[in-house]
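A quick write-up on the structure given underneath.
What you see is the complex with one protein chain gone and the rest in place.
Up next is chain A:
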C-alpha cells in the first residue's frame, strides 16, 4: 500500500545542510497499523509528511496505493490526497469558525459529485462512529481535547480513505482520552481494514499496533 524506496530528505540553507531522512526503505502492506517512534527531531513527522504527499523527498521514490508520485504541487496530487489519505494531527487542526459537522464535512467539499445531502449523511455517519453525533452542532471550542481529536478522526475517515496518517494523535491527551482515541483507530484498522501509519511518543500506544519502526537521526534502526 505504501512503498518508500531510498527516500532521503535534506534541508539546505546557504550555510548548512541538514539531513532529516537518510535512505529510508519502507513497505507498508494493506491493512497494516504501523507506528513510528523516535526522539524529537529524528525525522518522524518529515517521514509522515512525505508519505502523506505534503512534503517532497530530496531523493528516492514514493509509491502510494500503487501509484508513484511525480508532481507534488499539482491538482492531481490534491485529488489523490483527497481520495486516498486521511490526516490526524496532534493539535487537532479543527476550524474554529465551523461547527463540528461542517469540520467533518471538509474533505468532501473538495471531492467532485458529492451532493450536500450526501455530504451531510456521510459526516453524520463518521461522527456516529466516533460517538459524537450528538455534538455535531457544537463548535470546536465547546469540546474537550479528546472530543476534538475524535472529531478530527471523523474528518479523516469521512471520505473513506485507504490510508490514515496520524501525527501523535494522543500527544495532547491524557491517558484515558488517549486510550479512547487509540481504540477508535484500532477498530478502524481491524474492522475497516484501513492502513494506518501513526507517529507517537508513547511506547504503550505503539505496542498496540502491528509493527513499530524506530528512527534515530533520520535513519531507520533495524
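The rule we apply is simple: a residue touches a chain if its C-beta (ideal position, glycine included) is under 8 Å from a C-beta of that chain, and two chains touch if they have at least 3 such contacts; residues count from 1.
Convention: contacts and distances are computed from a predicted model.
Enquirer: Report the protein name recorded by UniProt for the chain absent from the figure; options are "Chemotaxis protein CheW", "ABC transporter permease", "Phosphonate C-P lyase system protein PhnK" or "Ferritin-like domain-containing protein".
Expert: "ABC transporter permease"
Enquirer: Where the complex has a chain not shown, which of A:44, A:135 or A:155 is the residue touching it?
Expert: A:155
Enquirer: Using the definition of touch stated at the top, determine which of A:61, A:116 or A:221 touches the missing chain.
Expert: Selected residue, touching the omitted chain: A:116.
Enquirer: Using the document's definition of touch, tell me which of A:75, A:207 or A:222 contacts the absent chain.
Expert: Answering carefully, the residue with contact to the hidden chain is A:75.
Enquirer: In the whole complex, what residues of chain A lie against the chain that is missing from view?
Expert: Within chain A, the residues that touch the unshown chain are 49, 52, 54-55, 75, 78-79, 81-83, 87, 89, 91-98, 102, 105-107, 109-111, 116, 155, 159.
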